[in-house]
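Only one protein chain is missing; all other protein chains are in place.
Here is chain A:
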Amino acid sequence: MATFFGEGVVAPSRAGVDDEEEAREETPEDREIRRELEKKREIDILWTLKSGATTESCADEPFVCSKFIVAIGRNAAAFLSSFILDSVCWEAVGVVKLWNEWCRTSSTTNVLPTDSFCLFYRLISDPTVLLCQCSCYVAEDQQFQWLEKVFGCMQKEGLQVTILSTCPVADYKTQESTLTLPSPFLKALKTKEFKEQVCCPLLEQPNIVRDLPAA
């Protein structure tokens, strides 16, 4: 934050709550604007039924899911496109429609790799295996909503979830410099319920994971 001599700069607080924000009472107009903005930022999930029709609600019957693989970010989504997905074994079953300051997704499943999208695929030979490719950025205030709406549609018993994501090497904290680290490299986090062998070392402190993968 470059300043010239004599310029008074208000330092942003890690507290995150501006005093101005907390002192000001919300007028009815403010409330209305806030509600409209919240509505615009709502996430919709459109599921394709067997009949070919799309539906937003899956409240009737949550579908049985044994394995759910989620790829978050362009790199992880590209990995799935290159090595896993094909039109023979997988069928598109759902799409997430959302808007935020960074991106907007559409309701089509016919996407280009450069688009922002969030699609769900199902393995034709075993319909309990679900895959999600999420190349769009899901904003902070939408992450919880995404979670509740996606997992709300699934029967969660015996469900194994695998999350694929990438982070810049420069963000990795280590004793040596990240310049000399052989990259790319894999690290993992797992819940204590995950009993299988992990294919790479676990993520050491003080490194953490943020955003949708963390949610």
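FYI, contacts are C-beta pairs under 8 Å (C-beta built on N, C-alpha and C of every residue); 3 or more make two chains touch, one makes a residue touch a chain; residues count from 1.
Just so we're on the same page, contacts and distances are computed from a predicted model.
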Name under which UniProt lists the unshown chain, selected from "Mitochondrial ribosomal protein S21", "Proteasome assembly chaperone 2", "RNA-binding protein 48" or "Protein YIPF": "Proteasome assembly chaperone 2"
Contact residue for the chain not shown (choose from A:I84, A:C103, A:V161 or A:A215): A:A215
Residue among A:L112, A:L179 or A:C200 that touches the chain left out of view: A:L179
Candidates A:C103, A:C167 or A:L203 - the one touching the absent chain: A:L203
Interface residues of chain A (partner: the chain not displayed): 11, 13-17, 19, 22, 34, 140-141, 143-145, 172-180, 189-192, 202-215
